[in-house]
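Heads up, one of the protein chains got dropped from this complex, but the rest are sitting where they should.
Chains: A and B, in written order; residue numbering restarts at 1 for each.
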């Protein structure tokens, strides 16, 4: 008769000692551990190589006949194109300083999520084909051959890295796993392996200008609905200029903020702020997506999507571009845009704030300014009438998004703005903020719901730090400057620190902004009561919930 | 771990046996020449190999506040926007291992006041021992110039006096010998006893450590225990440097083991992770300024622009856009023509 297993037997899910070297451990594709694959017709439409239907959980991924040749050649090609790749393949000493810096490692305890090993997956292939010792000694020096299970492993771990660069900060040689992940993803796309959550928005952004594929006229209507909501809250209906030629400024922000809760409130914040300033600006339906989904795919795709910004700036004859709050968008804008698609069109000039006259000298070449820089300058020059008491029911902390922190250095501008619009601000622990910030756990195209548990594990270090300030400093709100954060932090907070709300920076700005001719504010942008304002005799917004 | 130890021992034994069997010229003359040649050629080739690939994008890892508005203080070292800043950042990285130093850890403790307080300290063991190892190595390297140059330069004598500052014993005890051995043992011990590191360590990690321990060990033996005739060694080495090898008679066998291990290190160097010595200077996340919005960085293989243009876009959605009252480049009636 079979015995009931003891609790020890039930939970012991690993052998006492790993009987296999990591090179020989294969990845298991169980539901919840992988993102859904991209559709064949999406890949075809985008002219991606080797499009095919496949299933990550299946044994056979339907790789093209000569997959090994394709991958070897593509890898050799990338080595010729990127000095960083050659260098990062050669000089890692495996000191282990990066190992516990990765939020995926901390949350999953999977050894291959240590940045050093994630890179080693590719490095082992590099050794075989591109180093003398690897050619001579093979496995002894950690070299291995391409194999279908190796391709699966690369896919598994390239989509368990959010390209946050935290490891790169601690590496004595600056080895950047984001760079390696980006290139591994590029290689995988060469044999037709991509994920739906990334490729579908890529397709939509490419052909309609926003990530959901909403057609221009509907997009405009949706934005106008947000302007209507602004009117309910403030009594002022901000203008929504679209595709206006000869405006001074073109404003581009992630389209997620037009569709997704709570990003929409940040978008309303922009509309109100620009209206109050009477800014001569325009939105564009053609270049309405700032966030660059292409950057999760390949350098070329990122370039392709990014090209629309300067093209539209040229067509509309604007002087400079203002960019909204977004993480990956700003990594691309700060480090890639000018290289990809510069030099800027001739009609563009050095950005100058029309309100304060401040020259943004740090953006003289790209001519693109971050909205946090823009607003910080307004506040410094006393151009905004702010009533931070309206946000007094909020004790806020600030989540630094990975890309603006470690790919740009935008740290103090948003804090400057936040402190001006909120009286209660508390920092999270020192080794979880600023350049050492922990990722939300779902950046770089991983914020899809099929891997929710994985995201909760990966976001755990962030959630843990948030919970700490919630319990010790009564924090009930977290501000951020990234559209992906606004999508991924609410579930993270609901799981690890329930009771903390998440919003973009400019939602709080607009809540505190005293506008000329506005009605008495009793509601915030979410149309929730402002507790620190006594409701007046006239409950003018009674209809709304 | 064991194969690499075995290999180092094997090399040592071979050198010993070979020398005893009369192969001093092979191990003391031919091998060092070959090793030097391979080392220099190999390093030049390696740097050329790296330099051949372009740096397509400006990708510094920013470790602090960027240069932006006048009232916001830039962290000019960790987020440099100028060449000067990059030089300082690089110096701190190379001379003080700044990134390793960043390894902060937090500890939460209940304070007497009743609340909870966090303290931060830097987890610095790796940093300390890495620093000790590299600086000792440098000092030992400089000290050895006593054998290569005549007259002995003042800086070498100074380095020696610094190293022997404790003034213990005769021959005077050099601190670096002991320190480097301790540091090497720490670096090796980490790999052996820290499970995380043992898992990621390869033959390529153990081998250089054993090799260095071998070199330092034989060096220490030659100085303090199996003392060799310094004058003879100097004549022999000077002979090498002046391409007129002197006879090896009268020099300890252990000396040839030492020389052989050093030659092995030189041979191995350009083909291994040890190239991080020069590689760190090539690292684009550290050696570039964060000025990509101020100055355009050029990508030599920048592919041509290909994208869904506005004209195509308007062609696709013209009627709907017109209906929504959006400004158009071509009105529907015109476009139809």
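Structure notes:
Going forward, a contact is a pair of C-beta atoms (placed from the backbone, for glycine too) under 8 Å apart; a residue touches a chain by one contact, two chains touch by 3 or more.
Here, contacts and distances are computed from a predicted model.
Per the UniProt record, the chain missing from the shown structure is "Putative anti-sigma-factor", taken from the list "Putative anti-sigma-factor", "Aldehyde dehydrogenase family protein", "Fe-S cluster assembly protein SufB" or "Intermembrane phospholipid transport system permease protein MlaE". Of the candidate positions A:460, A:479, A:505 or A:523, contact with the unshown chain belongs to A:460. From the set A:258, A:395 or A:408, the residue in touch with the chain omitted from the display is A:258, counting the whole complex. Residue A:496 is the one among A:75, A:320 or A:496 that touches the chain missing from this view. On the side of subunit A, touch with the chain left out of the figure occurs at residues 7-8, 10-14, 16-18, 30, 32-33, 99-100, 105-111, 212, 214, 218, 221-222, 225-226, 256, 258-262, 264, 429, 431-432, 449, 452-453, 456-457, 460-461, 464-465, 467-468, 487, 490-491, 494-496.
Going forward, only the chains that are shown with their structure count from here on.
A separation of 32 Å divides the Cα centre of subunit A from that of subunit B. Of all the residues in subunit A, the ones that touch subunit B in their complex are 18, 22, 79-87, 90-97, 99-100, 111, 114, 116-117, 120, 131-133, 137, 140-142, 165, 168-176, 179, 206-207, 209, 215-217, 220-221, 242-245, 285-286, 299-300, 303-305, 307-308, 311-312, 315, 333-336, 338-343, 358, 360-366, 368, 373, 376-377, 380, 405-413, 416, 429-431, 434-436, 468, 472. Looking at the complex, you find that subunit B touches subunit A at residues 3, 46, 49-59, 61-69, 71-73, 75, 78-79, 81, 93, 97, 99-100, 102-106, 108, 115-116, 118, 120, 126, 130, 190, 194, 196-197, 199-205, 271-273, 275-276, 279-280, 282-286, 290-299, 301-303, 305-310, 313, 316-317, 320-321, 323-324, 326-327, 329.
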